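Note that one protein chain of the assembly has been removed; the remaining protein chains are unaltered in position.
Per-chain residue numbering starts at 1, and chain names A, B and C are given in the order in which the chains are listed.
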Amino acid sequence: MTRVFVSRDMASVALGADDLAQAFARAGCEVVRTGGRGLFAIEPLVEVETSEGRIAYGPVGPRDAAAVLDGTHANRVGVTAEHPFFARQQRFTFARCGVIDPLSLADYAEHGGWKGLEAAFRLSPQEVVDAVKASGLRGRGGAGFPTGIKWQTVRDAEADEKFIVCNADEGDSGTFADRMLMEGDPYCLIEGMAIAGHAVGAGHGYIYIRSEYPFAVRTMRDAVARSAGRIAPFTLEVRVGAGAYVCGEETALLDSIEGKRGQVRAKPPLPAIEGLFGKPTVINNVLSLAAVPFILSEGAEAYAEVGFGRSRGTMPVQIAGNVRNGGLCEIGFGVTLGELVNEIGGGTASGRPVRAVQVGGPLGAYFPPAMFHLPFDYEAFAAAGGLIGHAGITVFDDTVDMARMARFAMEFCAVESCGKCTPCRIGSTRGVELIDRIVAGAPRGAGMLEIMPQMRNARTAARTQDEEIALLRDLCDTMKFGSLCALGGFTPYPVLSALDHFPEDFGGASALPEAAE
Amino acid sequence: MPEAVTKAMPELAEIQTVIDRFARNGMRGALLPLLHALQEEFGFVDPQAVPLIAEALNLSRAEVHGVVSFYPDFREQAPARHVVKLCRAESCQSRGSAAIEAELVRRLGIGMGDARPDGQVALEPIYCLGLCAIGPNALVDERPVAGIDRAAVERIVAEVTA
Amino acid sequence: MTFTREKDFGTPEAMGAAVSLTIDGQEVSVPAGTSIMRAAAMVDTAIPKLCATDSLESFGSCRLCLVEVEGRSGYPASCTTPVAPGMAVRTQSDRLRKLRRGVMELYISDHPLDCLTCGANGDCELQDMAGAVGLRDVRFGYEGENHLEGCKDESNPYFTFDPTKCIVCSRCVRACDETQGTLALTVDGRGFASGISASQDESFLSSECVSCGACVQACPTSALIEKTVIEIGTPDRAVVTTCAYCGVGCTFRAEMRGEELVRMVPWKEGKANHGHSCVKGRFAWGYAQHRDRILNPMMRGSVDEPWREVSWEAAIARVASEFRRLQKEHGARAIGGITSSRCTNEETFLVQKLVRQGFGNNNVDTCARVCHSPTGYGLKTTFGTSAGTQDFDSVRHADVILVIGANPTDGHPVFASRMKKRLREGAKLIVVDPRRIDMVRSPHIEAAFHLPLRPGTNVAVLTAMAHVIVTEGLVNETYVRERCDTDAYAEWAEFVSEPARSPEAVEDLTGVPAADLRAAARLYATGGNAAIYYGLGVTEHSQGSSTVMAIANLAMATGNVGKDGVGVNPLRGQNNVQGACDMGSFPHELSGYRHVSDSAARSLFERDWGVSLDPEPGLRIPNMLDAATDGAFKGIFIQGEDILQSDPNTTHVAAGLAAMECVVVQDLFLNETANYAHVFLPGSTFLEKDGTFTNAERRIQRVRKVMEPKNGYADWEVVQLVAHAMGLDWNYTHPSQIMDEIARLTPTFAGVNYAVLDQRGSLQWPVNAAAPEGTPTMHIDHFVRGKGNFVVTDYVPTDERTGPRFPLLLTTGRILSQYNVGAQTRRTANVEWHEEDRLEIHPHDAENRGIRDGNWVSLRSRAGETTLRAKITDRVAPGVVYTTFHHPDTQANVITTDFSDWATNCPEYKVTAVQVMPSNGPSDWQRSYRAQAEASRRIEPAEPAE
Partner (left out) sequence: MMSNDQRLVHMAGQILRNFAAQGREEAIAATAEHLTLFWAPRMKARAIAMLEEPGAELPEEVRAAFAALRHPA
C-alpha cells in the first residue's frame, strides 16, 4: 500500500488538505497526516513515499490523486527538502515539522525526539541551565532576553513551587511559527518544557494558547495527554485564551491563567521571582522552549555556531502578506531583509513592486525597500527604529496606503488595549481620531466649548496640519515612553515609521507649505 | 427560532451541572476554562450564571463580571446561528481583506461586529488566524477558510444564509 | 486643629535594610523595597501621581510619576520601581515635564470641565495634578470619543458614583480588594471603554458593596464622593477622634465646616484601623443630629405620666434628693448605678466613683456584665489579667487563626478586613460556630475547617481539641514546663485525656464530626503561630467562663501566648467595653481589676477620696433587679445603657425596673429603659466631649471634642453635677484631670496622661515604669499571674433544654450595618441594609412548619413570645434558628431566658429552646408593649419661662 503524507496544519486544511487526504484514502493509500512543511505556495501538498524518498506534489486537489500516484502530475515538486525554499534553511527547531505524524510518539522518538530530555536528565539542573546559557538562546517572543539567565533566576529563587509557562498566545499578524510547531511537532515543545522543569525545579507547566488557534489547542491537548507518562513527574496543562491580544504580554498572560482580567502587571517583581500564583515562573515563548531539545541533544555549541552578533542560533522567520513564497523559513540570524523578501519570498504575490514590509507584527515598524540591507538581528533592527519581534514579515505592494496602516495601528491598539495605563487607554483612541483628521486634511478647529466666551484660556484659532502632525508625534512620544507595556509602547513604531518613510501618504506632510493666510 | 430561544435561556440547573464539573476538580485559576465550557455548552455566558460561578469558585460576582467583560470571546447573549469571523489584521489587509470585508458587509446586510436581527448570521472581526501568507482568511462557523476572493464570499454567504 | 490633608507617600511602607540613593541630588536613605516615589516623598519631593496612594500596593497605571534614573533607559514609573543602592533619580526635567503633560492632556480630553461646581473642587487630585504638570492646552479638543454620557449612581445613601468623573485609576477597585477584602468592584470592559462596575454593573446598593467607604476615600476625583460633601461643601478643619461604635476603636478625622460635621474619614495613623473603616463609623453618625435626640432634662412623678421638660438644676436636685431619701429609708445599699461601655473611661470612672464614694456601696455594674464578664473572670484566672493578649497588628504574623463564637465581618468589620488579608496571604482558618458565617466562605476566604457545633457545646468542643493535642503528643512541653504551673497542667492533662472527652465521645452531643475536630486540633497545634479570636458566642453561655478558660488552656498547652501572631483575643462588642471593665465598673473590683476586699488597694482610694469603701462586693445587674422585686433595691442611675432591650428576659427586667422608686436614665434618646424612668438626663455624643476609649487590644485612644454638647453638658459634667448635689467635693474642669486620677490610683494606667496620648497617638496598657510606651503583647516572659494556670473545664450542660414544646435552639448575633440595640444605627440610613430583624431558619425546619421565606412567624420560648419574619437559609443547621437583636419591635430578648454564666451571671443569650410557628402578626406582648412605650414617650414642653 502506498503511503502518502498530507498536512493537517490549519493553513493546509484551510486550503483544502482534508479533501485531499480523503481522496488519497479513497484511492487506497495509507494517508499519514503530518504537520505543515511551511511553504504555502505549494499547498495543498501531498508527498508520496518512494524509494528515492518523499516526492512532493503541490498544489494539488482531490481530483489529482491518480495523476499524483502515477507520477504524471504537472505540479511535481520533487524531493521536498531539495526545493530551493527549503534548501537554504537550517531547520534546528522545525526539523520534524511536516515530516512526522505530530501525535505519533513512535515517529517522534524515531526522529530524534526525547534525546534532549534524556541528555538533560544525565546532567545536573545547573548544567542544563549552563548549556542553555552557552547556546546564546534569546527569547523568541520578541524581547530577545537571554533564556538561560531567566532560567537561572528561577532556579535560584527559593519557593515551595515553581512553574513553567509557555506563551503560545502568538497574536501578531504575519506570524504563525508557534502555531505550526504546536500543530506539527507538539512533543518538541513538551520536551522543551520538561527540560525547563528539570532545570529550574518546576513540577507543573501551562501552555497558554490563543483561542484563534483551535487546531493547535486540539493537537497540544492530545499530545499532552499522550506524553504524560514520558515527562512524569512533570505535568502539563493546556489553557486557552479568550481573544485578548494583550495576553501575549507575559504578565497579562499570567493573570489570565490565574483566571483574572488579562491586565498587564507592573514589573518588578519579575515573573521569574513572583510569577504565576505568586511563584517563581519561567515564561518563555513556544520557539524558545522548542529550541531547547536541540541545544541539549546536539550541544550548545552546535546551536551557537550559527547566527550573527549577539543573536545566536536560528530564527524561524515567517514571510507573510502579499508575497509569492510565503511561509516559514528557519535560518541563522544575519540574513538580510531583502534576501528574505525578494530571494526567499520571491517578491509580491500580486507581481507589483514591494512598497513596504512590516517586521514584527502590529507593533513593528514599516520599512521601505531602501532599508532591505538590514541584517536580521535584534540589535540591527533596534538601531533602525524597529524590532524583530516574533520574526514575522508582512509584505505590502505599492497599492498600500500607509496613512491607513498607521491609523490601523492605532485602531488595533484601541481595540486590544487592556485599559490599565492612560497613554494606551486614551491615547490610542485619540490617535485614531487624529490620524482621521490628518488623512482628511481637516485639522481641528476650535470646538463648541473652546469658542465659548467663558473659556478665556482656550485657543480659538484652528490648528494647522503641521500642528496636527506634531501632536501625533507628541502622542506617539507619550505612548512610547509612558505606556506600561509594549502594546501602547510599541504602537508608535508602525505609526512613526509610516510617517517617517512614507510622508506623502499623510496628505502632503512631506512638503508642508505654510498656511496661506 | 425555537432552538435559539431555548439556547437563550439555559436552565440554571444545567448551568450548575457544568459549573460543578469545575468546582469539584480543584483546578487552579479555573475561571477561564469554566467560562469556555459554559460557552461551548450554551453558546454564551448567561449573566444569571455569574452568581453561580462566583459561588462555585469562591470569587465575587464583580470579579467574574470583570473577567467576562474583559475577554472578547465571552458573549453575554446567545450567538447567531452562523458566525463569520473575518480577519482584519495587516497580512490579510495586504492581500485585499478590506474589499472582502466591504463585500461581506454588503452581501450580508450587516455591519462588522453586528448580527442579523433574525439571529441567522453575525459578522465578527478577528485579528489573525496565523494563516498570514494565504489571506484573506476567515473562520466560518469555526472552519478555517483561506484565500477568500469574491467567489468565496458568494459561497460563504450562501452557506450562512441558507 | 486646622484642615490639612494627610500626607500621601504614594506607596506603602517597606521594611528592608537601609538603602542610600540620591533624588534630585539630595541624599536619602530608606528601607530596601521602598519605591522611588515614597523615597522622594520622604524628603518632601512630590512626584505627580494619580493611581498611587500609600494605602494601596503600587499599580503603575496613570504614568504621571515617570522619572529618570541615571544609567537606565526609558522613564520608569517611580511608584513601581524600588530604590537601589547608589541610584541617582531625577524627578524633574524637560522630558519628564513633556511626558507628564502629555498624559494629563489625555486625561482632560475625556473629563467634564465643571470643576467649579464639582463636589471635589479644591479636594481633587486630578485638578491638583493638572496644575502640577502645567497643563495649559488640550490639543485633542473636547469633542473626541468620551464618557460624558454616564449616569450618576445615587443608590448608596452616603455616597454617589459619577462615572463621568472617573479616571479608571482602579484605586476604588484596589481599595475594595486589598483594604476591605470584599472585592465588590471591578473594571468593566477594557481599553477606552473601561469603567468601574459594582458587582455585575449594578447600583452600588444592590451590589456586593458593604459601604465601608474605602473606595470613596481612595478616589482621587469626585467619581466617588460623600453626599455630605456635595451638600455641605469641603471641610475647613479636622479633629482626630475615636469611633464610638465597636471595640475595634478606629480613629477618624472628623472633618468639619464651621460647626457642621461634613464627614468622618478614617485616620491613616490610627493604630487600630490604619486608615480603614466600616459603614457604621464612616457614615452612620447622623444619629448625633437626629430629631429624636433629647436635649433637655425631663422628669415625671410616675411612669404613667407624660414627661415634663425641666431645668438641669431641677432634674439634678430631684436625683440627689431621691437617692438620699431612698438610702435613708431603705439602707445605703438600696441604690446603685450602671456605667456604660459607650461612654469614655473618664465618665465611666466617675459613675463608679459616684457609687463607691457617693452612694457608699459597690452596687455598680456595667453592660460588660452581659457581654464580656466571663472574659474578665476566665483570663484573670488563667493568665492573671482580664484582657486580650495581642494588638490587632499581631494577626499579620498568625499562621493559623481560630475564630470561635465571633462573626468578625459583621461585628468587627475593620479587623475582619485585616484578618482576611492575612488569610488571603495563606494563613489557615478554623471557624467554630453554629452558623456558617461569612468567614467560613466568602470570596478568596475559605476556612480549612468549620466546626458547626450545637449551640451551648463550646466547652465540649474545646476540651475535645485539648484531648487530641494532649493524647497525640502535640503539647509544647518546653513552654508548659517553663511558663506554666505544672501541677495544674498535669491535672488538666489527665482530665482532658479521659476517653469521655475525646472527639468521638462528644460527637453526638456537639454535632461536630470527630474527624474534622481532630484535624482542626492538629492544625491549631502544629500549624505555626496560632491565634484565637472570640466573641460573645463564647461568653454568653452558662459555661461562658469555662469556655474562656478552655481557650486559654489550649493556647498555653501549644505555647501560643506571649509573642507576635498568637494569643487569646476577645473581640469586644462596644467601643469601650475594655475601658469600662478597666475602670472598676464591676461590683467586686476597683479599677485595674483589684478586688474590693483587697485592703491595700482600697486604702489607696480611701486616702484619695477621703471616705471608707465597702469591702463587700456589690450587686450585679441581674441581682439588682432581683433585689428590686424583693423591695430591697429602690433607685438606680443608668448611664448610656438600655437594659430593657439589651438584657435577657425582658419581662423580668421590666418587673425589676417597675419596682424601683427612682430610675434615672441618661441617654441620647428616650430608650426602652426610659419607659420605666422617673428622671431623664440627656446625654452627649462622642463628638461633643473629650475623653478616652480603650479598645479590644487595650489601646487607650483620645476622644476629642468636635462640637459643643447639644444638651449643654458632656456626660462627665452631668455626673459631676449629681455628685455635687449629693455633697461630694469634685472639681474636675477637664477630663484630663480624671485621667490623672485614674493613673494615680491604677498601677496599669500609671504612665497614662493626655500629653503622652497626644504625643504617641495611643497607648496599650499596662503603661507604667516598666513599660512607659505601653504593652502591645502581654505575657511575653511570664504570665501576669506568674505561672500560667491550667483550669479543668468540665462540660456542664445548660439547664435550658430542647424538648417537644421547644424543639429548636435559638442563637443570636448582629449584622454589619446595625449596632447593638440599634439606638444609633436605626436613626441613620443604615436601615436601608437592615430594616428589621429576621429569623434565620433551615429549609428543613421551615418545610416541616409550612413556613416560607418572608412569612411572619411566632418565636416562643419558656420566657416569652415575639413575632418576626422568617428568612430561610442553610447558613444555620437544622434544629438551630438565629436572629439579630437590633430592633425594639422584635425584642428578641423577650425570648431569652435568665439562665446565665455560672461564674459571672453573663446571660445565656446564645442558647434558648424555642418553637417557631407560622403567625399572622405581632404577639399580644408586642402590641401591649408598643402601646405602653408610646404612652411613656409623651413629652410636655417646659413650663413657660417666668
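The definition used in the following text is that contacts are C-beta pairs under 8 Å (C-beta built on N, C-alpha and C of every residue); 3 or more make two chains touch, one makes a residue touch a chain.
Bear in mind that the values here come from a model prediction, so they are computed numbers and not experimental data.
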For the chain not depicted, the shown chains it touches | C
With respect to the chain omitted from the figure, which of C:652, C:787 or C:910 is a touching residue?
-> C:652
Checked against the full complex, the residue among C:16, C:615 or C:854 that touches the missing chain is C:615
Of C:29, C:597, C:848 or C:928, which sits in contact with the chain we cannot see?
-> C:597
Selected from C:623, C:720, C:866 or C:883 as touching the chain missing from the view = C:623
Option from C:18, C:148, C:490 or C:796 whose C-beta touches the chain left out = C:796
Going by the touch rule given at the top, which residues of chain C touch the chain that is not shown?
-> 333, 362-363, 495, 542-543, 546, 587-588, 595, 597, 614-620, 623, 626-627, 629-630, 632, 652, 792, 794, 796, 799, 898, 902-905
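Note that in this section only the chains that are shown with their structure count from here on.
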Counting in whole Å, what is the centre-to-centre distance of chain A and chain B, each centre being its mean C-alpha position?
-> 24
Rounded Å distance, chain A centre to chain C centre (Cα mean) | 57
Could you say which residues in chain A touch two or more other chains, in rising order?
-> 244, 261, 415-416, 418
In chain C, the residues touching two or more other chains are 186-187, 189-190
Chain A residues touching chain C - in the complex, by the definition given at the top = 244, 261, 266-268, 414-423, 425-430, 433-434, 444, 446-450, 457-459, 463, 467, 471, 474-475, 477-478, 481-484
Residues of chain B touching chain C in their complex?
-> 47, 50, 54, 58-66, 69-70
In the complex, chain A touches chain B at residues 10-11, 13-15, 40, 43, 170-176, 178-180, 211-215, 239-245, 256-263, 277, 318-323, 326-327, 349, 358, 362, 392, 394-397, 400, 405, 408, 412, 415-416, 418
